[in-house]
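Just one protein chain is left out here, and the rest sit where they should.
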Amino acid sequence: MTLVSEKPTSAPARRRLVASPGSWLIWGAVAFFLVNLAGLIAAVVVNSFGSRWFDTWLPSGWTTEWYATAWTEFGLLNVMVVTLEVALLVVGISVLVGVPASYVLARRSFPGRRLVYLLFLLPILMPPITYGIPLATVLYKYGFAGHLTGVVLANLVPSIPFVILTMTPFIEQIDPAIERAARMCGAKTWQIFLRILAPLLVPGILAASILVLVRTVGMFELTFLAAGPDSQTLVVALYYSMSAAGIRAQQSVDAMAVLYTSSMLVLLVTALRFVNPTQLVARVKEDPD
Amino acid sequence: MTRVALRHRLAERGVDRQLWLLVPGLACVLALFVYPFAYGIGLSFQPAEGGVLGAYRTFFADAYQRDTIATTLGLSLPAAILNVAASVPIAYRMRGRFRGKRLLTTILVVPITLGTVLTAEGLLNYLGPAGWFNRTLMALHVIDEPVRLTNNYWGVFFSLVITGFPFAFLLILSYLSGIDPTLERAAATLGAGRRQRFQRITLPLLAPGLATTFCLTFVLAFSVFPSAVLVGDPAGTTRVISIAAYHAAYEVYDYPLGSAIAVVMGVVELLVVAVVLGLRSLLYTGSTGGKG
Partner (left out) sequence: MTGFDELRLDGVRRRFGARDALAGLSLTIRRGEFIALLGPSGCGKSTALNCLAGLLPLSEGSIWQDGARLDTLPPEKRGFGMVFQSYALFPHLSVRKNIAFGLQMRRLPRDEVRRRTEEAISLVRLEEHAKKLPGQLSGGQQQRVAIARAVVLEPSLVLMDEPLSNLDAKLRLEMRTEIRRLHQTLGLTTVYVTHDQEEALSLADRLVVLRDGRVEQIGTPEDLHERPANRHVADFMGYRNLLPMKVKAVHGPVVAVEGSGLTLEGTPVGQVSPGDDVVAGIRPEDLHQGGDGVPVTVEVVEYQGRELAVEARTPSGVAVHLRAATRPAPGDQITVTAAPSRVLVFPA
């Protein structure tokens, strides 16, 4: 064992974040990623406000007319309304259907529990296109596709499992003794649900709803496959306008993209008031320390 | 009497009326996922011509179609590996508490919400021949003429990194936070240095989480569709399998072929996931001592 004798100076108080070559490299990589990301977003924003931008650092002039163009040309009001309707319906239905199911999965063991869990996991694990194509075919067959109904139904496929997978761990961490205590006080199952569990579940449901909302607004593939001309959500309309970019001015596509991003950003900021960033991708609890 | 007895026996095995709560969820998944999927599989075996396996034969016989599998894997595997591999050291360094951590993780969430379409639009603007990226490099005299980074493999690859990296990072960060920090402290009091602590304690405990993260990132990258069309070269180097499926089903209206391609896509993806999860089952997967 080696001991170092040093003059008594005040000890290093914060050792973390002190730069070593490794950490320079890592912070450099993060910075590079973030700078490019910022550039990417800014490029779209700048273009949407630029009157003419060709082979220069910045556009030659500034205008907001692209937004007006986008608004009328793409019928954005209608698209926004559809997006909102779809998102709210999907959130409402998947919470109503998903929460009771996750309660059973969290609290009970029964034959076939693992199979049921796997069944709920699969739609999240599969690329949307793989089930989206047969699903859209079926929806067309029964006449649902091309309307709001079809879009909502298609979006329920990943949303219900998502609610179940986020709510199950949430319910698991509520002490089952609380329900038993309620039962000992004479409450029936539905009373326990309404009077004991529901208030305890509110934060979890809120988080799950916001996450489903964000995912549904951003969900491209399923909506794309199931939507008709009057039931496009913002992201699908954006795709169509972009793949037809030759016809439309690119700036007005960008204006639309900015509108999309800002609405997503509003959602995101709202979401982050209620949930931890990591929950946007998965629900693993962070250590309190 | 016997009905009571039966109910009692079922209740002993955990079957009682509470399980009805599961029914709506199950019904939805069965009606909207399992049934269409089965229907699609059935459809894929009923092509207009060529017998039961005709649609699959059409797909595998045509190199232009068949190669979409390799193209998709060639994009999604490197992207997923890069996303996970880059996330580990960054997340490891950021696992503790420090000022601005929440802000940084919040910023990293942004790309997830951008969605593929805006990312594509941004990439076209930013990385395009007249975009800021090329301009900066030329101004710094790193390059003499614009590098082509869009409408080819790289455009799609970047879009996969931009959407996939934050996803992988946040997942790994939360897995890392789930590992009890006293374990590393214990290793330190036993004489393990920084490197050894990471290699022998943290990494083995993180490995199952890495496998899961890889799977989820891979699924995300494997289903690449809009960006392959918008920033890629959808007729050539980035003709991924989802484009082939969409093309067959909605542009040629050959539903059996479209379904068959979707099935092939699902099988390939599940194969990769199965291999990774199989490797994962060899690792220690119990509690990591965290409170989560």
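When the chains are written out, they are named A and B in that same order, and each has its own residue count from 1.
Note that in this section contacts are C-beta pairs under 8 Å (C-beta built on N, C-alpha and C of every residue); 3 or more make two chains touch, one makes a residue touch a chain.
Computed from a prediction, not measured in an experiment: that's the story for all the values here.
Residue B:205 is the one among B:124, B:156, B:205 or B:244 that touches the chain not shown.
Which of B:77, B:104, B:186 or B:270 touches the hidden chain is settled by the complete complex: it is B:186.
Interface with the hidden chain, as seen from subunit B, comprises residues 180, 182-183, 185-193, 196, 200-201, 204-205, 283-284, 286-289.
Note that in this section only the chains that are shown with their structure count from here on.
Partner subunit B is touched in their complex by these residues of subunit A: 16-17, 22-23, 26, 29-30, 33-34, 36-37, 39-44, 47, 54-55, 57, 96-98, 100-101, 103-105, 108-111, 116, 119-120, 122-123, 125-139, 153-154, 156-157, 160-161, 164, 189, 214, 218, 220-221, 224-225, 235, 238-239, 242-243, 253-254, 257, 260-261, 264-265, 267-268, 272, 277-278, 280-282, 284-289. The part of subunit B that touches subunit A in the complex is made up of residues 13-15, 18-19, 21-22, 24-26, 28-29, 32-37, 39-41, 43, 86, 89-90, 93, 96-98, 102, 104-123, 125-127, 130-133, 135, 162, 165, 167, 170-171, 173-175, 177-178, 180-181, 215-216, 219, 222-223, 225-226, 229-230, 242, 245-246, 249-250, 255, 258-259, 262-263, 265-266, 269-270, 273, 290-292.
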